[in-house]
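Reviewing the structure listed below.
Of the protein chains in this complex, all but one are displayed in their positions.
Let's look at chain A:
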Amino acid sequence: MEKVIDIRHLNKSFGNHEVLRDVNFSVAKGEVVCLIGSSGSGKSTLLRCINLLETPTGGEIIYNGENILDKDHDVSKHRTHLGMVFQSFNLFNNHNVLKNCVVGQQKVLKRSKQEAEKNALKFLEIVGMDKYINAKPSQLSGGQKQRVAIARALSMDPDVMLFDEPTSALDPEMVGEVLKVMRRLADEGNTMLIVTHEMEFAKEVADRIVFMDKGVIVEEGPPSQVLVNPVHDRTKEFLKRTLK
């Protein structure tokens, strides 16, 4: 299988605090990978290293055959290949829904306004937010904001979508609408790396589950293995805690 992201011996420390230790893992094209683990285990940090919001302190991140940690690698261009969805949405407060999905296409990808709006509308329709193009972020509910954030990321036509606990900041009744959108994206063959605490969802959509603990990958495999018959004690313990 063609590897899109290939991470080798990745380390990340904040000061003398080692947050990621010798992390090795990869994501193949079209694969949906769910990253699980307890709070503080380094899931967000790993995701943020992949689009260089954090700078790793060691190891390699190979993206489509190129090491993105090379000094002369174009960081901005690399980031356009990855769509990032944050726990706290982070919609641009000064722009309405449509402009949120257009501004990156225009300024970074240099698309024409017309082309950018057409593309944005396509994805806003997919997430069910095409009727709200004139609304400002402050006028939307959490679930609506997150769906716009997903459309914004998709509008850049990324190769891989990264999700960092996209439903954790949502009221329970809004979790479903966001997961529904993500399920659809998974079904359509998008490559996705998802940090989540939604175990049912992970079991359903993931091709592979990766369990992290204290900065290392403890166990990975298909959901039927990791979530149902885990090998490691730490995984068992974590599942016992989260599933009850």
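Just so we're on the same page, a residue touches a chain if its C-beta (ideal position, glycine included) is under 8 Å from a C-beta of that chain, and two chains touch if they have at least 3 such contacts; residues count from 1.
Methods note: contacts and distances are computed from a predicted model.
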**OP:** Look at the options "Pyruvate dehydrogenase E1 component subunit alpha", "Fumarate hydratase", "NADH-quinone oxidoreductase subunit C/D" or "Amino acid ABC transporter substrate-binding protein" and return the one that UniProt uses as the protein name of the missing chain.
**Re:** "Amino acid ABC transporter substrate-binding protein"
**OP:** Based on the whole complex, identify which of A:Ser112, A:Gln139 or A:Thr242 touches the chain you can't see.
**Re:** A:Gln139
**OP:** Would you mind spotting which of A:His9, A:Lys113 or A:Lys131 touches the chain that isn't drawn?
**Re:** A:Lys131
**OP:** Name, in rising order, the residues on chain A that touch the hidden chain in the full complex.
**Re:** 51, 53, 76-77, 79-80, 82, 84, 86, 88-94, 96, 103-104, 107-109, 130-136, 139, 149, 152-153, 156
